[in-house]
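Shown here: the complex without one of its protein chains, the others still in place.
Labels run A, B and C following the written order; every chain starts at residue 1.
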Amino acid sequence: MSQDLDFTIPDLGDRRIKSPIGLSTTLGDRIANYVGDDELVRCDVGAKTGPQAPIERRALLEKAGPREYIYFGPSHVHAGIVTCGGLCPGLNDVIRAITRCLWHRYGVRRITGIRYGYKGFLPEYDLAARSLEPDVVDDIHKMGGTILGSSRGGGERTSDIVDAIERLNINMLFTIGGDGTQKGALAIAEEIERRKLKVAVVGVPKTIDNDLLFVDRSFGFETAVARAAEAVAGAHAEAHSSMNGIGLVKLMGRDSGFIAVHTVLAVHEANFVLVPEVPFDLDGPSGLLARLEERLARRRHAVVVVAEGAGQELLAELEGTDASGNKKLADIGTFLRDRIQAHFKAKGMEVNLKYIDPSYLVRSAPASPTDSVYCERLGNNAAHAAMAGKTKTLIGMVNNEFVHIPISVATKSRRRVDPEGSLWRDAVDATQQPLVMKNAE
Amino acid sequence: MSQDLDFTIPDLGDRRIKSPIGLSTTLGDRIANYVGDDELVRCDVGAKTGPQAPIERRALLEKAGPREYIYFGPSHVHAGIVTCGGLCPGLNDVIRAITRCLWHRYGVRRITGIRYGYKGFLPEYDLAARSLEPDVVDDIHKMGGTILGSSRGGGERTSDIVDAIERLNINMLFTIGGDGTQKGALAIAEEIERRKLKVAVVGVPKTIDNDLLFVDRSFGFETAVARAAEAVAGAHAEAHSSMNGIGLVKLMGRDSGFIAVHTVLAVHEANFVLVPEVPFDLDGPSGLLARLEERLARRRHAVVVVAEGAGQELLAELEGTDASGNKKLADIGTFLRDRIQAHFKAKGMEVNLKYIDPSYLVRSAPASPTDSVYCERLGNNAAHAAMAGKTKTLIGMVNNEFVHIPISVATKSRRRVDPEGSLWRDAVDATQQPLVMKNAE
Amino acid sequence: MSQDLDFTIPDLGDRRIKSPIGLSTTLGDRIANYVGDDELVRCDVGAKTGPQAPIERRALLEKAGPREYIYFGPSHVHAGIVTCGGLCPGLNDVIRAITRCLWHRYGVRRITGIRYGYKGFLPEYDLAARSLEPDVVDDIHKMGGTILGSSRGGGERTSDIVDAIERLNINMLFTIGGDGTQKGALAIAEEIERRKLKVAVVGVPKTIDNDLLFVDRSFGFETAVARAAEAVAGAHAEAHSSMNGIGLVKLMGRDSGFIAVHTVLAVHEANFVLVPEVPFDLDGPSGLLARLEERLARRRHAVVVVAEGAGQELLAELEGTDASGNKKLADIGTFLRDRIQAHFKAKGMEVNLKYIDPSYLVRSAPASPTDSVYCERLGNNAAHAAMAGKTKTLIGMVNNEFVHIPISVATKSRRRVDPEGSLWRDAVDATQQPLVMKNAE
Partner (left out) sequence: MSQDLDFTIPDLGDRRIKSPIGLSTTLGDRIANYVGDDELVRCDVGAKTGPQAPIERRALLEKAGPREYIYFGPSHVHAGIVTCGGLCPGLNDVIRAITRCLWHRYGVRRITGIRYGYKGFLPEYDLAARSLEPDVVDDIHKMGGTILGSSRGGGERTSDIVDAIERLNINMLFTIGGDGTQKGALAIAEEIERRKLKVAVVGVPKTIDNDLLFVDRSFGFETAVARAAEAVAGAHAEAHSSMNGIGLVKLMGRDSGFIAVHTVLAVHEANFVLVPEVPFDLDGPSGLLARLEERLARRRHAVVVVAEGAGQELLAELEGTDASGNKKLADIGTFLRDRIQAHFKAKGMEVNLKYIDPSYLVRSAPASPTDSVYCERLGNNAAHAAMAGKTKTLIGMVNNEFVHIPISVATKSRRRVDPEGSLWRDAVDATQQPLVMKNAE
């Protein structure tokens, strides 16, 4: 049931301006059409037959795309774009697409890039914004990172940010960033409302971990998997080339193991994959160390892929013992490295462990062609949404359709790998690891 | 309405053997589960609100995956795998996944690769089949092509093929190939039925053009787009580096322009994209030649991407005039090359046209990491389906779920780029070509 | 003996200006030094021992690099850069390096890019030159082609070009191009001399075929081999996947087979390599067709790599028979394709030949890291040479040292693959083709 979800996208007001992009309004003429607000996309596609079939969930999202009538007159638009948080492949592609769609399709001529995330709005940093136009953005997708710069934090300074938005006369804000960024964007939009301003706030959700609710995949994810796959291939070459060689690769994935799981499926060379969603023991007959020992006895080398958020319950213990309580210090990668080495040392068995943490090399890559396509379309749809006066919304792709997702809904929780679903099942098949690495209690 | 579609997957018979793969049957225990035949996936996700909303289509497909009870005893299985038609990135990945899933998960020990497509079944070719096992297939995904070999045709020799299947004692046939291949597979399955044999026929649909009904994307498609993007980038470098330089790239896409459209979205450097779904004129004020002339006047270079099936109505005229009637000779790429050159020559304007047809280089590439993941999962699900005794079915991914699609349904028509939809709209935005390149009548 | 070679580099005049780049003049202080005109590099490194040893050749070239005293005052310099002929990976890298070295090291502020080759100098084209500075060139090495544009021809218009040089007040001309371009540059320099102008003419030789006399390798060559290797890998996948599959790849190499030879050594998957330097027969017991037949009988697939200049004597015959006399029409690639198909058709043997001609995709690629390094260093040394008032010289790398080579010497003939040397021997080993494919006479 979906009664608790409110999927309505707020509008800034009536749309009275005919869109300048000149699409067709006739179905069947083989010319691209505008999208109506009455076009919806279903989220849940699972169904059950038979008498015990559950009531179907009715979650429906508004389809994204250009509206025939828009809220803003292009000549009055001043758009701001801000990128926040850690790097992710495709940031520049999104900046490029928003800029080009506003400029070429709508004729908007004032587009401003805010520097270094939300901090670019704060007076104490005194950061001059950067004017954006096609000549500036045309080739930026070939570079990793973000030409605007990014930073963490600052989003909690809602009032200062809205002051800056007023001072800059921005009436359309595009926030490209993760969970925290979008929560900040929602607070900004609410403060804007309180001040009775007419500023559209449209987010493009960035999460290299692919853990966004509803959304098929987040931009940059496929590029990240391709880069991570190179790291695992390297770990395999190292492991395979030493006696009792162990390649241990830590990949991104704080709450969700999507990168790790897709990488082991892509690379075919990992023997264990550890993700936050599936707890495991280290010790005991079913634990990782015993399984690793079996694998080495059989094949003389092993590759272990671990998502950064895996095994938190093991680290919690550790933290308990050393009384630090500092969650930030708990690094599953180095923890596993040390525990594996200690284990085999205690057994008098020489192993050659190579530990690889490729994170910056993964997140700083330029977007792959597929991600480039995706970012281009996300950016276009963000521009269309803002021009139509939509606000407090994210742009996402759900079941291959671009949609508007209310920020409040999307940031409620995170999408996770279902340990009982087909993706995890296929990952277990690919690694041939045991289905369960917990000891019976 | 979907009354005309029958989505039921035929079974070979009752499933009485407990699956050896040992998944959980308990929901909520965080251990991967079997899939039940009552689990379905909805195809159509579009919806309309309001009083004029159409009745929703109810097309539902059976979810793919391992069943708790299977039809075949693994020790009695003899599986055959055949690859047919033109190359496509990922063929070896699919062969690898089917082989490994049958071998490692089910304990099947007789897996046979048929050589060179359906011809491998025909007595006159006398082609020895190839025994497959993990050691043979473990590294084949690093190579393009198919280790089994492929060929066109032969599928119409239904009776000879079934004779061979009987002779080889194969009770499980995996057909990896396109439309024609799968129609052949259906005929084989029907002949098998007539002979009252118990042979499961499961297809993995291959279409580099991405034109399979229902299915989100076909395997190899993303790799193809990445390679095609390199060719367009090369065309752009050539065009940009000459006076009145024109780069003309022909890409695959006989009936559907998906590769062309995704490529221009990925590469950001094409100025015109021509696909089978959107007719265009060459001459006249709105035709391609006039538009190209304008572009050259403005920017001194241009890149044109054309799908092989585009502009067939123009070629038909041509064929009419030269009385050949030979449809095979009509090549839109060289036709456009010649017409563009003739046009500018007649105008006394020197242009430098470079014509690029990268087809073999696109289709012979090894699969990208994303396609590798996809092929692995298609292959696993094909193995699960056959072990459960499913037959006359394809494996596909619909709305991110793996499903069974009856061959008869999937081969009825092809998926095409919707000229009124968002993908084409975004492609027009990316190229900035006119929405319509037909002259008013 | 080398008496007939004159390796002296002409100077424009005395060098009286202290270089602004501030290198050390002290040997042994571990700080980079200027280069003196008395530092030479030996070309020929072969030697023979024993009484019958030949007299050693004494060819010595002047070492390139920054001179302590320079001819031009940086504030009076107006540099022109022109790129001519077909594309080659690394053109933008060379433009970038010259511009940056002049700007950052010497403080030159007037650098002009001539558009579209020598034609950019000709009045009838009326092409506005492009001002170059670091901001313009900083990222251009990421793109293939040349940002200045290129064209063939125009170099024979010596007098018009020198008129334009005078009009533009250019006193330093960098010509990036092949044989014809550099011969044109020499004529330009001679006309400049006749007019008693003080203009340095420094060439950076471009030949993707790697056929420059003396020089270890030409820029872009390694990138070209890497791209060509992809094409041959594709041909192998195609050939290997069909019954009697033949992959036929035509690569660049009009007079020299270096690209073809290096590619078959890189890719390990070609069975025949045909180059201009080694004649071969088609027919007869030792000819290519018989050898190909043997190979197909043995392995059922074959890959043939042919340089575009190979087999000219065969084409000459052909031209004889069809009385055309048009040398341009003779294409060894399509000729071989047709002859191979006709041969097997006559034998009643079905073969599947795939013909691949990847030329534009090879030459339009951006430079690989190794080529980028090389181009950067060539460009730096060109800038140093011109600032020192050197003229009529090319920049090359000989035995791993950068040197000045008089244009007149370098353009006398071309470097070729020695059919009796180790490179060809290793290529024959890699393909396992017969050492001789000519029939005894």
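Everything below uses one rule, namely that contacts are C-beta pairs under 8 Å (C-beta built on N, C-alpha and C of every residue); 3 or more make two chains touch, one makes a residue touch a chain.
Not measured: the values here are computed from a predicted model.
When the full complex is taken into account, the listed residue touching the unshown chain is A:Ser150, out of A:Ser19, A:Thr112, A:Ser150 or A:Ser256. Note that of A:Lys119, A:Lys250, A:Arg291 or A:Arg377, the residue touching the chain absent from this view is A:Lys119. The residue touching the chain not shown here, chosen from C:Val45, C:Ala346 or C:Ala440, is C:Val45.
Listed residues C:Ser286, C:Gln341 or C:Thr370: the one in touch with the omitted chain is C:Thr370. Across C:Val273, C:Ile332 or C:Ala430, the residue that sits in touch with the chain not pictured is C:Ala430. On the side of chain A, the interface with the absent chain consists of residues 87, 116, 119, 125, 127, 143-147, 149-151, 230-231, 233-238, 240-243, 354, 356, 358, 360-361, 364-365, using the contact rule stated above.
The missing chain lies against chain C, touching residues 22-24, 27-33, 35, 38-43, 45-50, 53, 60, 63-66, 96, 100-101, 104-105, 138, 141, 216, 222, 225-226, 229, 262-263, 265-268, 277-279, 368-370, 372-373, 376-377, 380-381, 398-402, 419-422, 424-426, 428-430, 432, 435-436.
The definition used in the following text is that only the chains that are shown with their structure count from here on.
Among the chains in view, B has its Cα centre nearest the centre of the complete protein Cα set. Chain A maps onto chain C through a rotation of 180 degrees [Cα fit, steps of 5, range 0 to 180].
Mostly identical positions are employed by chain A and chain B in their mutual contact, as over half of the interface residue numbers are shared between these two copies. For the pair chain B and chain C, the distance between mean C-alpha positions equals 41 Å. Each chain gets a centre from the mean of its Cα atoms; for chain A and chain C, those two points are 46 Å apart.
Across the assembly, chain C contributes 143 as residues in contact with two or more other chains.
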